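The complex appears here without one of its protein chains, the remainder shown in place.
So, chain A:
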Amino acid sequence: MRYSFLSLLKNGLTGQSGWKPAWRDAAPKPAYDVIIVGGGGHGLATAFYLASEHGIRNIAVIEKGHIGSGNAGRNTTIIRSNYLLPGNEPFYEWSMKLWEGLEQALNYNAMVSQRGILNLYHSDAQRDAYARRGNAMRLAGADSELLDRDGVRAMYPFLDFDNARFPIQGGLAQRRGGTARHDAVVWGYARAADQLGVDIVQNCEVTGFLTEGDAIVGVETSRGAIRAKKVGLAVAGSSSRVAKQAGLKLPLESHVLQAFVSEGLKPLVDGVITFGAGHFYISQSDKGGLVFGGDIDGYNSYAQRGNLPVVEDVAESGMALMPRIGRLRLLRMWGGIMDMSMDGSPIIDRTPRPGLYLNSGWCYGGFKATPASGWCFAHLLATDADHATATAFKLDRFRTGHLIDEKGVGAQPNLH
């Protein structure tokens, strides 16, 4: 059923009795053209674009739990395209453009809200770096605006402009950035893919791969073997574990990233603000809770929960940025498992095993990339060619030296 004002009206008048489940709970068939492993945002987006853009309908998305139960439901919902390097920025800007048309494409309210993102700078050197970044964004067709102190003050007068250690000098604004409702993105892609015939198979864990010689020709799962012409992995923090079953060792470490929601408040922060002197980003959900986060914990982890030193660090950064949140109480905090790559940038590529494709290495920036990640991975799976915006995300770039290291910290995943 297509969601519309008319369907809302009709069901309102008939006791809400006409609504159907948004997607089928499919049982796995013996064989598919393409299997996507991982029912998060990226996997479901890949399936949707394979079906809608490339006409491949015989697809299964296989998820070991329920869809959206991993990082897609464990992030701070920020969307933006404010990267610096030429390998990254056109891709994230393509993602931003897809976000802008997402709800129409999916016929689903993902609550995409272009409320703007503002990165603060606190020194002359940081201003220069942000000016350069802003120019790089414009070269790739994105929007950016370098604000001085008064420009920032006009937007957020309550920030601690005269902080003794890190006074705010200004900020780099991307007004098209913002937030989206993370769960609704998952549900929207799932529903739209399902309507195009994609089987979404939940509670189905991949336990191995079917092989013919070197080639991967399907997966062994907890619900039996399923054959496929092509298998795509989009399993984020579990990438190393799943790829190991195909004999691959990846340039990844899994790390835990924590995020936090405060008790509900009246409207306070109407955009996304990031602190430039530490790692802290904050926005306000439509329910009123402040949603914020900071650094990853910094050690290998699959635990989906973090430790207190990072909580303290995040709280300190928040207090340095906006002291008025000091008496707020936290409502919830959680951890997600990030697939931290060795240069901080993602991988969308073939693997050395024919028939097996990899979408991974999203570090803690995967949510904003969801539409373009799905688009480009679908392009690769359907055509065996890189999408124009994702040519740099090679698995072998670590061997060839073509790294995409935005932060310039080298092969140290806990520092990206």
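For this structure, a couple of remarks:
By definition in this document, a contact is a pair of C-beta atoms (placed from the backbone, for glycine too) under 8 Å apart; a residue touches a chain by one contact, two chains touch by 3 or more; residues count from 1.
Simple rule for what comes next: contacts and distances are computed from a predicted model.
With the options "Sarcosine oxidase subunit delta", "Iron complex transport system permease protein", "ABC transporter ATP-binding protein" or "Nitrogen fixation protein NifU" in hand, the undepicted chain maps to the protein name "Sarcosine oxidase subunit delta" (source: UniProt). For the chain missing from the display, the contacting residue among A:27, A:139 or A:303 is A:303, taking the whole complex into account.
Check A:76, A:254, A:284 or A:351 against the missing chain and you find that the one touching it is A:254. Among A:29, A:138, A:241 or A:324, the one in contact with the hidden chain is A:241.
By the touch rule set out above, chain A reaches the unshown chain at residues 240-241, 244, 249-254, 298-303, 307, 309, 312, 342, 398-399, 411-414.
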